[in-house]
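All protein chains but one are shown in place.
Labels A, B, C, D and E are assigned to the chains in the order they are written; within every chain, residues are numbered from 1.
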Amino acid sequence: MPFVNIKITRDGATAEQKAQLIQGATQLLVDVLNKTPQTTVVVIEEVDTDNWGIGGETVTARRQQGK
Amino acid sequence: MPFVNIKITRDGATAEQKAQLIQGATQLLVDVLNKTPQTTVVVIEEVDTDNWGIGGETVTARRQQGK
Amino acid sequence: MPFVNIKITRDGATAEQKAQLIQGATQLLVDVLNKTPQTTVVVIEEVDTDNWGIGGETVTARRQQGK
Amino acid sequence: MPFVNIKITRDGATAEQKAQLIQGATQLLVDVLNKTPQTTVVVIEEVDTDNWGIGGETVTARRQQGK
Amino acid sequence: MPFVNIKITRDGATAEQKAQLIQGATQLLVDVLNKTPQTTVVVIEEVDTDNWGIGGETVTARRQQGK
Partner (left out) sequence: MPFVNIKITRDGATAEQKAQLIQGATQLLVDVLNKTPQTTVVVIEEVDTDNWGIGGETVTARRQQGK
């Protein structure tokens, strides 16, 4: 009964891509730790680039600088 | 000063229902562990059904299949 | 299929008390939002008082000051 | 490579203020623990006042009461 | 620069298995969303079975009942 939380920047991930993340993360827990998929929960959070920072800067600012 | 984070699918929970969750979770910590309500924080996160998976599938897909 | 994360200071909560928190949080989601208990997950995290701060101070320091 | 998650009520924080939080939190980890800013991630989550509770009440309700 | 948090019960996962989870989750983000592995962070949290509940019961209690 693992719980997986995936945080990504909000960049237009499609419903199909999110379904692939959920399927893949669930399968990973099955493959590595023999966990039961029926009680494995995956929650994806999409975060605005103004709200995500790395290197002390927002992702918005980094993209404007071409980083 | 507990911190409670409740993640649910975004399914039209009303402001009144969310207030009940906050009241109930706070009272639970008082009843079981004698915590101080004044510093007990409860945060509710509502997650789109495309972003929530169980059993390797999104909740969106499960509902389309009548699961 | 809600997910509830309860963070408390590590203060000797017993296994019985933690079971009560899990039972109570699950029932709360049933009562307020009619959620299915079988897929409701509750995770309790106990945090050392050196690692928990409020008002800009650690809980360890606050207790030494009788707060 | 620390990870910092800041949850605040959604109250009109500007992009500039959020950039300051990201810059400040990253610098704090550098100053106190000599962490590398390039792999320090900060994620800000803004939460509706209906979804944030303290003292057993939503922030929405508290503000209506002038608390 | 995704952030993945995997919570599992503390059940003796080996360092090798945890390395496989980290490798697999990182690769999943590369495969599905073309994310950069160098800034993808994965954090695994192992939780005591007394602190993990599903169906309103602790995992400890469920195992004693043979569930």
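What we mean here is this: a residue touches a chain if its C-beta (ideal position, glycine included) is under 8 Å from a C-beta of that chain, and two chains touch if they have at least 3 such contacts.
Note that this is a predicted model, so its numbers are computed, not measured.
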item	value
For chain C, the residues touching the chain missing from this view	7, 45, 47, 50-58, 60-61
Contacts of chain E with the absent chain, listed as residue ranges	15, 18-19, 21-23, 25-27, 37-46
Interface with the unshown chain - residue positions in chain D	1-9, 11, 13, 17, 20-21, 24-25, 28-29, 31-33, 35, 39, 52, 54, 59
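Basically, only the chains that are shown with their structure count from here on.
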item	value
Graph separation of chain A and chain D (steps between touching chains)	1
Interface residue overlap between copies chain A and chain E, same or different (over half shared)	same
Chain pair repeating D-E, as identified from A-D, A-B or A-C when over half of the contact pairs by residue number coincide	A-C
B-D or A-C, whichever has more C-beta pairs in contact	B-D
Between chain B and chain C, centroid-to-centroid distance (C-alpha), Å	14
Distance between the centres, which are taken as Cα means, of chain D and chain C, whole angstrom	21
Interface hub residues of chain E, defined as touching at least two other chains	1, 3, 7, 39, 52, 54
Chain-level touch network, classified as line, ring, star, complete or other	other
